[in-house]
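Removed from the display is one protein chain of the complex; every other protein chain stays in position.
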Amino acid sequence: MINFSYTIWIPLLPFFMFIFLGLAGHKYFPKLSGILGTCGLAIITVLSYITAYKYFFTTEKVDGAFQKITAFNTTWLQFTDKLHIDLGVLLDPISVMMLVVITTVSLMVHIYSLGYMKGEKGFERFFAFLSLFSFSMLGLVLATNIFQMYIFWELVGVSSFLLIGFYYQKPSAVRASKKAFIVTRFADLGFLIGILILSFNTKTFDFISLTDPSGTAITQGSGIGFLGLSIMTWSMIFVFMGGVGKSAMFPFHIWLPDAMEGPTPVSALIHAATMVVAGVYLVARMFPIYALAAPVALNIVAYVGAFSSIFAAIIACTQTDIKRVLAYSTMSQIGYMMLALGVSGYGGHEGLGYMASMFHLFTHAMFKALLFLGAGAIIHAVHSNHMTEMGGLRKYLPITHITFLIACLTIAGIPPLSGFFSKDEILAAALHHNKLLFAVEYAVAGLTAFYMFRLYFSVFWGKETAYHHTPHEAPATMTIPLIILAIGSVLTGFIPFNQLVTSDGRAFESELELMVAIPSVLIGLLGIGIAYILYKKESAIPDKLAATFKYSYKWAYNKFYMDEVYLFVTKKIIFKLISEPVAWFDRNVVDATMNAIASVTQGVSFRIRGFQSGQLQKYGFVFITGAIMLAILFIYLWK
Amino acid sequence: MDILSLFVLIPVLTITGILLLKDARQVRLVAIFGMSLQLIMAAVLVFLYLSARHSGNTDEMLFVKDYLWFKSLNIHYAVGVDGISVALISLTSIVVFAGLFASWEVEYLKKEFFISLILLATGVFGFFISIDLFTMFLFYELAVIPMYLLIGIWGTGPKEYSAMKLTLMLMGGSALLLLGILGIYFNSAPNGGRLTFNILEISKVVIPISAQRIFFPLTFIGFGVLGALFPFHTWSPDGHASAPTAVSMLHAGVLMKLGGYGAFRVAIFLMPQAAKELSWIFIILTSISVVYGAFGAIAQKDLKYINAYSSVSHCGLVLFAVLMMNKTAMNGAIIQMISHGLMTALFFALIGMLYGRTHTRMINQMGGLMKVIPFLSVCYVIAGLASLGLPGLSGFVAEMTIFVGAFQHPELFYRIVTILAISSIVITAVYILRVIAVLLLGPTTNEHFEHLPDAKWFEKISVVTLIGSVAAIGLAPFWLSSMIGTSLQPIVDRIVALNPF
Amino acid sequence: MSLGTFFIMRHELLLITAALLVLIAEIFVDAGKKRSISLFSVIIFGVITLAGFIPSPTGTVFGGMYISSGTTLLMKNILNIGVFLVFIQSLTWLKKEENSEKISEYFILLIFTLTGMNFMISAGHFLMFYIGIELATIPIAALAAFDRYRNKSAEAGIKLIFSSALSSGILLYGLSMIYGTTGTLYFSEVAKLFVNNNLQILAFIFFFAGMAFKISIVPFHLWTADVYEGSPINITSYLSVISKGAAVFVLIIILYTVFPVIMGTWQKTIYVTAILTMTIGNLFAIRQQNLKRFLAFSSISQAGYILLGFIGGNQLGMASVIYYILVYIFSNLGAFGVVTAISNATGKENMDDYNGLYQTNPKLSLIMMLALFSLAGIPPVAGFFGKFFLFTAAAQKGFYLLVLIAVLNTIISLFYYLLVVKAMFINKNENPIEKFRSDFPTRFALGLCVAGIVITGFASIIFEAIKNLSFGV
Amino acid sequence: MISNQIMFILFSAMIIVFSILTVTSRKILRAAVYLLFVLVSTSGLYFMLDYQFLAAVQLTLYAGGIVVLIIFSILLTSHISQKFEPTGIMKSVFSAIASIAGAILAIITILDYNFSATAQAAKEVDMRLIGNSLLSVDYDGYILPFEVISVLLLAAMIAAIVIAKRGGPEKSELPTLKQE
Partner (left out) sequence: MSTGIPVQYFLVLATIMFFTGIYGFLTRRNLITMLMSVELILNAVNINFLAFNRYLYPHKLEGMFFSLFIIAVAASEAAVAIAIVINIYRRFATINVEDVNEMKH
C-alpha cells in the first residue's frame, strides 16, 4: 500500500497561504503575494500529479477495481456516536481526477492573473481569495464524508462570493455576488436537508459506507416511504438541489451570468472549470445511491441537465456580452454532464454515462478555462465585454486568436480535439438510454457550435472596429497559460477514461460509436457554417432574423425573464409580502400588546383616581361598604 | 477560598477598587485589570476542569463548594461547574473583556458606567457558577437590573422607554421564574425528606408530574423571556437599539444566554417529563422565533435592530435545540449560545464603532465603508459570515450540531419543524448580505465618510479577541463539543431515563 | 406581683419612664435650651433600644392581660430600632425655629404611641389590645397636625383622627360580637371558644377591618395617602413604618393565636384583600408626583405583599413577615430619610425636583436607589430576601396563584420605583437641587439604614433568629 | 315585666328617634342637644340592665363631659343658628343604602344566632366588686388597662396641647377664607 498521507498538504497549503496572505499580505509584501500564491499552487500541482500517477498507475487494484483510499481522516466534530464530521482525504478515481483538474486550471489562472491583475488595487487580496478558493475546492473533492463536502461546499460558495464581489465598489459586482451567494445558499439548504434525511436513515455521513453498493445504506434505503417516494429518493432529490444550485442548473442558474462581474480569471477558474462542476461531482460521488437506490432522483438529474443545456444554449445564441455567452455555454455544458450522469447505470458498460460525464468534465475544464482566459485577454485588450464593440481582433491578438479558435473547435466537437471524444460518449450514453434526451442533446451540440462561432467570428473577424487604443497582445504571463491549456484541450481527448474513471472503479471497453460520432460532427459543422455565413462579415441577416422571430428572440435575449422572476420573488414576496408584514406585525401587534398592557395599567390607574377623592366621608363610605361587602362575601357567598 | 467564588469576588473587588479611586482617569485601567484577571481565571478554570476530567473525575459537577446560608429554608450558597458552565464562563469573560475595550471612550459618568457594567458581569458569573436555585435566581436578577441604568443613562435614542421596557419585561420573566423555582422547591422532596434548592439534589428525585406540568411552563417562559422567546422578545430590539455598545454586547452576548442556560439547566433538566409532554408548544413558539426573527431582520434599516432580530432568531434556535432533548441538539444549543454570544458581541462592538464614526446606524445612510475603514469592514464581514453559518467560524458548528441533533428526533413532527427552522439559514444569509452590501460595499456615497479613521488600538483588541474566539471555535470545535458533551451525558441520561422514547 | 413582672414588662415601663423623663426635662430646661431635649431624648431612647436586647424572662402576667414571649420581645426590639432611626432622622427637622417649642411633646407623644404599640403586641386581652391601639393612634393624629401653620398638616390630622375613630367603632362592634358569642375577651379563651358561625365571621370581619385600617389594607386604606402627604415628614415615616409594622405584628399574632379556628375564613379574607391591596396600591402609586404620597401608595402595596406571609398560617409565614418588617423599616426609612434630608434642605418633595439629583448629590441618590431597590425586591439588597421569603411562605401552603399575582405586581412596583431612579439618574434638569451636605444625624441615620439594607439580607443569622422565635397556627 | 317592656320601648324609641335626628338635623346646636338626649336615654337602658355605676359614668362623662366639649367647640366654630346646607342627594342615598344594608346584615346575622344564657349565677354589681376588679392583678382584674388608660389620657392631654400650642409662623389670627 502506498502511503498517501502527504496528500493532506494539498488542501492545507493553500489554506495557510490564504491565512498568510490575508493577514500579512496587505501590509508587508503586496507585490510579492502573487508570486507566493502561484508558487504555493505550483507545489500542490506537482503533488497532485504525483498523486494521480501513483494512484492510477502504481496502486494495486483489488478485484480489478480502483480502491477508495482514505489517506487521512480525523474527527472534527462529534455529533453522536455514529454521526461525526470528519475531515480527511479520500482518494478514488474521481477525486484524483478532480485534483488534477483543479490544480492545473488553478495554476494556469494564477499565472495568468499575475499579468491580468497587475496593478489592481487589492492584488494581494485577490491571491488570498484564490488560495482560499483552491483550499475549499480541494477540500470539497477530497471529502471523506458528505458533511465535509457540505462544509467545503459552503466555503467555495463564500470564496466565489468574495471573488465575484472583488470589485466591491462596483454596484453591479456587489449585486452579483450577493445574488450568487443567496441563490446557492438556498440550494444548499436543500443539500443540508438531504444530508439530514440521509444521515437520519443511514446513521452515517461516510462516503465509503454510504456508497458501498452492498452496504446497508443502499440496500435498505429504498424501503421507507414518504409521499410515494422512498426516503432515499427524497434525500437524493434534496441533495441534488444543492448540486443544481452550485452547478447553475435551471432554475438556480440565474446567478451564473451575473457572476461574470468578477475578474475574468475568476470566471475561468470558478465559474467555468471547477466550482460549477461541483454539482456534477456531487452526483457522481453519490452515484451508487442514485443509480441503485434512487432511480427517480437520477431521472430528475437527467431531465434537469437536458433542459438546462438546451435552455442555456438558446440564450447563449442571443447574448452579446462575451463572458455571458461563455457563462451560458458553461451552463449548457454542465447540463450535458448532468444528463450523462442521469442516463448512466451502475457498473460496466452501463456506466458509460458516468464515465462520459467525468470525461466531459475534464475536457470541459480545459477548454472552458481556455475560452475564459482568452476572453480575458480580449477584454484586457479592448476594455469591453461587448461583441458589438469588437471585431477583426485576429490581427492584434494572434496568440489569443489561435488558442481561442482551438477552444471553439473543441467545444464544437470537432475531431480529434478532446471535446469531440467526451461529447460523443455522452451522446452515445443518451442514445442508449433515452431517445428524447438524445435528440435534445443533439440539437444542443449544433447550437453550441453555432453560438461559439458566432462569438469567434464577431470578435476576431467581422466588422473593423475603431479602437481608442490599439489593442495589443497580452503579456507572456497571460499567453503562456493560454498555450498550455490549448495543448491540454487538444490532447486530453486521448486519455483513456474508460480505463481510469468509471462508475464502479473497474475498467470497461468502449469504442467510438460512429453512429453517433458522425452526425454529431456534422451538426457541429453545420452550426459553424451558419455562424460563418452570418457573422464572418458584417451582415444584416442576424438583425433580420432577430426581427423575424421578434418575440422568441426577445424572450431569449432577456434570458426568458428568469431574472425578473427572481426579482419578483425576492423583492415582492420575501421583502414586501413576508418581511415587512413580519416587521409590522412585530411592532404593531406583538410589541403593541406589551405596550398595551402598560398603557392599560396606566389608564386604569388614571380612571380609578376618583377613589382617592380627598373627601373624608367618601373614604368612610368605602371603608364601610368594604367591610360590609367582605362580611357578605364570607358569610353568604364564599363560606 | 474556592476557585469558583473568585469569579464573583474578582468583579466585586474590581468594583470596590473603582469606587475607591479618586482619579477618574484610572477607572478603565482598574476595570480592565480586573477583567483581564477574570479572563485569565477563566482560562485557568478551563485548564483545571479539563485536567480534572482527564484524571478521571466523573462527577457531574466539579469544584463543588457548598456553604449553608439560610438553614431553615435549606438555602445554600452552592457553586459548581460542569463543562457547560465552564464554557459559558469563558464566553462571559471574553465578552466582558472585549466589552471593556469597546467602551474605552465612554466619558460621561465613567466610573458609574464601569461599575454597572461589572456588576452586570458579576450577576452573570454568579449565575453560571450557581447550582442552588436561590443563588441562581439572585444572580439572575442582579444581572438584569444594572441594565436599566446602563441603557437609561448611557443609551441613545428613546433610551428611557427602551430601558424601562426591557427591565420590566425581563423582570416579568423573572417573576414567573420565581414562581417556578418555588414550585420546584416545594416539590423537591416528594418522598419526604428535606426540601432543597440544590439542582443536583433535586435531580436525584422525580418531581411529581402534576407539579411539573404547572412549573415547567412557568420556568421555561421565565427563562424564555430572557432568551427572546416569541412573543416575549420585543424588549430585545428596542433594548439593544438604545443600549450603549458594551451593554449591547454584554446583553446580547451573555445575558440572553442566561435564558437558554436556565431553560436547559433548570426547566428541562429538573422537569424532563413535562418538558417532553409540552415541548411541542414551545417547539412551535421557538421555531416561530427562529424564522420570524430572521424575517423581521430583513425589513429593518437600523443596524442594531437588524442584529436584535437576528439575535431573536439565533437565541430561538438555542431554546429550540434545548427542547429537542437529545444530546446532540443540546450540545448544539450550548455551542450556539457561545457562538452567538461571541459573534453578536462582535457585531454590536462593530456597530458601536461604526456609529461612533458615522453617527448613524441607518444602513441606507451609509455605504461604501469598506474602502474607508477596511479593518472594521472586514471584521464586519467576518462577523456576518459567522452569523450566517460559514464553516470555519463558530456559527456553522453550532447550527449544524443543532440541526443534526434536532433531526434525530424520533417523531416526524419535530423533524419537519426542524426543516422549517433550517430554512432560517437562507433568510439569515439574505439579511446579512444585504447589510454587508449596502453598508460596506459599493461606492462611498457620503462625502463625510471619506476621511473616517479606521480602528484604534483598543478597538482592535476588542474585535480581534472576539474574532479569534469565533474562529477558534469554528476551526477546532471538537474540544469544546466534547467538553460540553461529556457534561451533557448525565443530563441526557436522566432525561432519557425518565422519558423512554 | 413581683419584680419579675416589671422585668417582663420592661419595654413598656422603660418607655413610660423615658417619656416622663422627657416631660421632666421639659419642665426643668430653660426656654432657650429646649433643643438639647432632642439630643437627650435620642440618647435615652438609644439606651432603651439597647436595653431591649437584654435577655429577659418571658411569661404571662396580670392574669393573662399581658403576654410576653420571645416573639413579642423581638417585635418590640424591631420597632425600637425603627423608632430610634426615626428619632435620629427628625433631629434636623426639630431644629427648625417653628418646632422649638414642641420638641419634648414630639418625643413624648411618639414614645407614648410606641408604648401603646408594645401593649398592643403584648396584649392577652382585647381590652388591652383596644387601649393599646388607641394609645398608638390618638397621639399620632395630633402629631400629624403638628405643623399648625400648614393646612395640609391639619387636614392630615383630621383625616387620621376621624378615620381612626370610625375604624375603631367598627372594630369595637366586632369585638362586642366576639364577646357576645364567646363570653370572654381573653385571647387564650377566645381561641378555644371560637367556632365558625356567621355572627363570628361578621365579628371577625369587623375586627379585621379595624386592623386593616392600621395596616392600610385596601379598601380600608384611603386615609393613608392624604395623611402621609400632609403630615410632617418624620411623622409620615413613623406612620408608614412603625405604626404599620406594629399593626402587622399584632394582626399576625392575633390571627395565629386567637383565630386559628376560622383560619379558612381569614385566609380567604387575606387572599382577597392582599390582591386588592397590592394592585390598588401599585396602580395609584404609578401616577404620584409628590414623593411622600408616592411612598404612601408604595407602602400600601408593600402591605399587600406582607399579607402573603400571613396567609399560610405557618411558622415560615410569621418569620417572613417579621423579617420583612425589619427590612421594610430599613428600606422605607432609607427612602424617607433621603426625602427628609432634601425636604429639610430645600423644601422640595416632588419627583420633578429630583431630576438630575445624581449630578449634584450622588450619595443621596445612591441611598435612595438602594432603598427603592430594596422596596422593589431587587437583589442583592435585603428587600429581595424579604420578598422571597414572603412568597415562599405563601407558596409553602400552595397559594401559587396569589404568589403569581404578587410577583406580577412587583413588576408594576418596579416600574414606579424606577421612575424615581430615572428622575435622579437619567433625567436632565436645568436647575437641579443644589449640592448640600447633610448634618451628622441625617448621615448617621442614613448610614444605619444602608447598613441595614445591605446586611439584613446577607446575614442569614438574622432571619434564622427570627424564624426560631416565630410560630405557626 | 310589662313595665320593663314599656320602659325598654320608651328608651329605645327615644334612642332611635334622637339618633336619627342627631344625624339629620340641620341645626348644629339642636343636633348636639339630640345627642344629649340619646346619651341620657342610653344611661336609662344601663339602669335597666342594673349597671348603675356605668349609667352614672355615662351621665357624667358622656353627657356631661363630651357633650359640653362638643357644645363649646360648636360655639367656637359656628353660629348658633347656622343652618347646614342639605346633604347632597347622592351622598345621602348611597350612605343610607350602605348603612341600611349593614344594619340588615348585622340584624339578620344576630337574629340568626342562638344566644344561650349561661347557667352561671349573676354577680351582684356593687362598687366594691368594681373597685376590686379594677385594681386586681389577677385573672379578671383590670389594673393594667386602668394604668394604661391613664397614660392614654396623659397622651391625649399632651396631644391636645401640642395642637393648641403656639409655635411656628402663624398666618394670621383671623382665618382667611379658603382659596379655591
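The first chain written gets the first letter, and so on, giving A, B, C and D; residue counts start at 1 in each chain.
We take it that a contact is a pair of C-beta atoms (placed from the backbone, for glycine too) under 8 Å apart; a residue touches a chain by one contact, two chains touch by 3 or more.
As the structure is a prediction and not an experimental result, all values here were calculated from the model.
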item	value
Shown chains touched by the chain that is not drawn here	A, C, D
Chain not shown: contacting residue from C:124, C:157 or C:245	C:157
Hidden partner interface residues of chain A, rising order	609, 612-617, 620-621, 624
Contact set of chain D toward the excluded chain (per top definition)	1-2, 4-5, 8, 12, 15-16, 19-20, 22-24, 28, 31-32, 35, 38-39, 42, 45-51, 53-54, 57-58, 61-62, 65-66, 69-70, 73-74, 76-78, 84-85, 87, 91-92, 95-96, 98-100, 102-103, 106-107, 110-111, 115-118, 120-123, 125, 129-130, 133-134, 140, 142, 145, 149, 152-153, 155-157, 159-160, 163-164, 171, 175-178
Positions on chain C where the hidden chain makes contact	126-127, 130-131, 134, 138-139, 141-142, 145, 148, 150-152, 154-159, 161-162, 165-166, 168-169, 172-173, 175-177, 179-180, 183-185, 225-226, 229-230, 287, 293
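In this text, only the chains that are shown with their structure count from here on.
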item	value
Core chain by centroid distance, with centroids computed from Cα atoms only	B
Between chain C and chain A, distance of the C-alpha-averaged centres to the nearest whole Å	77
Distance between the centres, which are taken as Cα means, of chain D and chain B, whole angstrom	69
Overlap residues in chain B, where contacts from two or more other chains coincide	168
Touching two or more other chains - residue numbers and ranges from chain D	105, 109
Every chain pair in contact, whichever chains are involved	A-B, A-C, A-D, B-C, C-D
Contacting residues of chain D [partner chain C, same complex]	105-106, 109-110, 112-113, 115, 118, 136-145, 148-149, 151-152, 154-156, 158-163, 165-171
Interface residues, chain C side, partner chain D - complex	1, 16, 61-66, 97-102, 105-106, 108-109, 112-113, 115-116, 119, 125, 127-128, 131-132, 134-135, 138-139, 141-143, 145-149, 157, 173, 180-181, 183, 197-199, 202
List of chain B residues in touch with chain A within their complex	165, 168-169, 230-231, 233-235, 237-238, 292, 295-296, 298-300, 309, 327-328, 331, 368, 370-371, 385, 388-392, 396-397, 400-401, 403-405, 407-408, 415, 418-419, 422-423, 425-427, 429-430, 433-434, 437, 440-444, 477-478, 481-482, 485
